[in-house]
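Here's the structure, in structure tokens; my notes come after.
Heads up, one of the protein chains got dropped from this complex, but the rest are sitting where they should.
Entry: chain A
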Amino acid sequence: MEKSEINLSEVTERSYGRLNPNSVLGAILVLVAGIFLFYIAPTYINEPPSMQHPLLSPRFLPQLAGWLVLLLSLALLIEGLVRPPRHTAAEKLHEGIPVLRWVLMIASGAIYMLFFEELGAIGSGILVSVLLFLASDLRKVSIYLLAIVFPVVVSLLFVHLLNVPLPVGTLWE
């Protein structure tokens, strides 16, 4: 019995050699909930000088939710410690991804967030579409024409058909 237990632990160590992801997630959430409850909530939720009932406090619901997260994260941490981790087939999909692929994705997000008003909806749409097509290693030139057509069509759809204003781009004004 003892031998089989040792074997099992060896297999677990050899196969995985890591903590259960649930424990890591639980530990991070315990930390986040702790910071929220003991620093953020008291500092960034202002209470009025007098209240009719403690449950009417602006801090009541956020703190209740914070304690819920803290206790459940602890449960998750403990649950992860008593259960061996399992590899899933999906994990293999994320191994060995070309760096350029996700760097271009992050750059796309940054362009939309930081230069949307400067480049305009059409300008940033074209730029990001080209970057993301490059990230997918698309070679056909005709596909890159779509990177121009789609932002123009979608922008016109928003602005003229649905009356939703989008920026033209301060750089082109």
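What we mean here is this: a residue touches a chain if its C-beta (ideal position, glycine included) is under 8 Å from a C-beta of that chain, and two chains touch if they have at least 3 such contacts; residues count from 1.
What we mean here is this: contacts and distances are computed from a predicted model.
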{"item": "Undepicted complex member, UniProt protein name, chosen from \"Rieske (2Fe-2S) protein\", \"C4-dicarboxylate ABC transporter permease\", \"Germination protein\" or \"Extracellular solute-binding protein\"", "value": "\"C4-dicarboxylate ABC transporter permease\""}
{"item": "Residue numbers in chain A that touch the chain omitted from display", "value": "21-22, 25, 29, 36, 40-41, 44-48, 52-53, 55-56, 58, 60-62, 64-66, 68-69, 72-73, 75-76, 79, 93-97, 101-102, 104-105, 108-109, 112-114, 116-117, 121, 124-125, 128-129, 132-133, 135-138, 143, 146-147, 150-151, 154-155, 158, 162-167"}
